[in-house]
Every structure is written in C-alpha cells, then in structure tokens.
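Other chains dropped; remaining ones untouched in position.
Naming follows writing order (A and B), and every chain is counted from residue 1.
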Amino acid sequence: MLDSPNNPVNNRRIEALLLHREIEEFNNAYAAALDENRLVDWAEMFTDDGFYVVLSRENADRNMPVGLIYCENKGMLLDRANAMKTEMFAPRYLRHIVGNLQVLGEEPNGDIRARANYVVIQVLFDRPDAKMHQVGVYYDKFRRVGDQLKLAERRCVYDNLLVDNALCLPV
Amino acid sequence: MLDSPNNPVNNRRIEALLLHREIEEFNNAYAAALDENRLVDWAEMFTDDGFYVVLSRENADRNMPVGLIYCENKGMLLDRANAMKTEMFAPRYLRHIVGNLQVLGEEPNGDIRARANYVVIQVLFDRPDAKMHQVGVYYDKFRRVGDQLKLAERRCVYDNLLVDNALCLPV
C-alpha cells in the first residue's frame, strides 16, 4: 500500500493527514480556551471578518438565520468576550468534547471546509451533577493567516430544542 | 526517532497511521449518514454479506446472540432502511459521538478488526432536553471492496440496560 515515501499518491494522503491533525489541534485549543474561560483567546481564533453563529437545527434546516449568538466580525466577537466580564449569570464549569472531525474540501477562495460534532457538558455550581448543555455540529471554514489557522466561519448548529438554564458563554 | 523517511520501520508506522485515519473517516461518515437520516447511504456502507447486530452487553458477555436489530446481509439492511419510511415513531434528532478507535489487527481473510466507543445522543421533538440514548462499543470487521472500505461486520454492544423510548433507528 505504501510502496515508497516518494510516491505522490502517498504524499497526498500524508498531506491530508497533516491538515486533518492541524484542524483537530485547532479545535482542541478552541475547546480549551472556552473551558478555561479565556474568551479573548477564543475571539482571537477568528479572522478579522470571522463569522460566528449559534443556531438551532430547526432553524438551520429551514435556512432561517436567527441564532442565539450572532457575530459578524472579530470586533463583535471581542465585544462579546469583554461583555462577559460584567454580565451576571450563575457560575458554572463547561467542558467541550469535540469529535467526528471531517475535512470536507476547499472553497474557491482557498478556505477549508470542515465539520465536527460537539457536546458541551455543564456543571452549575449550585447543582451537583454534570448535564449535557448542548449537542450539535460545528460547520466551519478555516483560513490560513500567516502560519496560523483561523476560523473564517463557524456555524454551531445544536440539536437540543431548549437550552438548559441559559446560553451565556459561546460554544 | 524518525531517522529517515526511507526507514522501513517508520514506513510501517506511517502506513498504520493512514489506515487508522481511513477507518476514523469511515466511522465519521457512518455517523453523519445516521445523524442526517440517510439510511440507504448507511446500508451501502456494508459489504453484500455484511452482518449488523445491536445487542446488550449482558447478552454479548454471555455469548447470547439475540439483539434489538439483527441483519445478516445488505438486503436485510436495505430492507430496514426502506421500512423506516413507513414506520410510525416519535420524531427525533440523533447525534453520534464516536471515539477511542482501536485498530486491532487482521483476520486470516484480510478483514481488519477494529473497535470504537460510541454515544448516541437523542432529542425527542416533544421533550426539551438531549439524552444519552445509547452508549457502547462497535466491534467491527472492515473489508476493502475496490478502493473503498466497507463493513463486513459491525456488532454494536450497548451498556445501558434499558433503551429509553424505543430503538427505531440503527446506531
């Protein structure tokens, strides 16, 4: 199967593997930023024109754009990140599990399309147990800026019909 | 550690990596087919003699073969896929998280043995919250048919003792 490392077919597969790994690494760093409440780091993972939306599967399936969170560029993302410092909400821990990554292909402008499943598990400080806060899919466009990957678009489409408690923090 | 890309030991490790990635990609495409309710696509991921069973850990541990779903070939799988169009059951969203993939080795006939853990999260349309519908292990045999991987066998062994609501759709 792997006749020679100089085999061009094989090199393409290794290249695909490296890209897959790079995006997986990005997603894990993204999850860690949110789980550790580093929201400015989170916002900085987007391009300047980065688009971020959290919307229900119901709305997404009907091409209805309204979501729980809607940010059209990094300014709006940073605004949200900084606003969290003054907002009042019950203290909580979050933990993201991101899996099932699929790298889907390239857009005409070079952006890389990908998707991954996510589960956000939440612990409210006044309740003893961990709950599945949100479960859904990230539909993404990644762009290379310098030597880094950034999100040009992340659409978080969640399955659960009600969001338990409240969605304060991004997913 | 990585003296030279022409190092045969190293090539074996890269080959193992590529196979692992290929199976992971298969599992993610499989999960997406089910999550998007594309059941014919799901059935087509098996070989013609593909074996598919969903059985409890209790039964599996005692070598008892009866399961909730039992299909001995692709005809039975397609039959099931098509039957879902006429069956009546509460509408729902499913989301699979597949993780902990282990490629275990090769059978004498060349089939590749693997296992992975899975969690199926279900949202019923008349209930607000996401629930863990089923959690378990896929015990698999993969076979290469042309340039594609197919499932020659998938045994889904679930831990939970009761299946909430009903198991309508394959896992």
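Keep in mind that, in the parts below, a residue touches a chain if its C-beta (ideal position, glycine included) is under 8 Å from a C-beta of that chain, and two chains touch if they have at least 3 such contacts.
All figures in this text were calculated on a predicted structure; none of them were measured in a lab.
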Full complex copy number, with 2 in place?
3
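FYI, only the chains that are shown with their structure count from here on.
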Cα centroid separation, subunit A vs subunit B, in Å, comes to 25
Within the complex, subunit B is touched by subunit A residues 1-2, 5, 13-14, 17, 20, 57, 97, 99-102, 115, 117, 119, 132, 134-137, 159-162, 164
Within the complex, which stretch of subunit B touches subunit A?
5-6, 11, 14-15, 17-18, 21, 25, 27-29, 31-32, 35, 93, 95-99, 121, 123, 125, 127-132
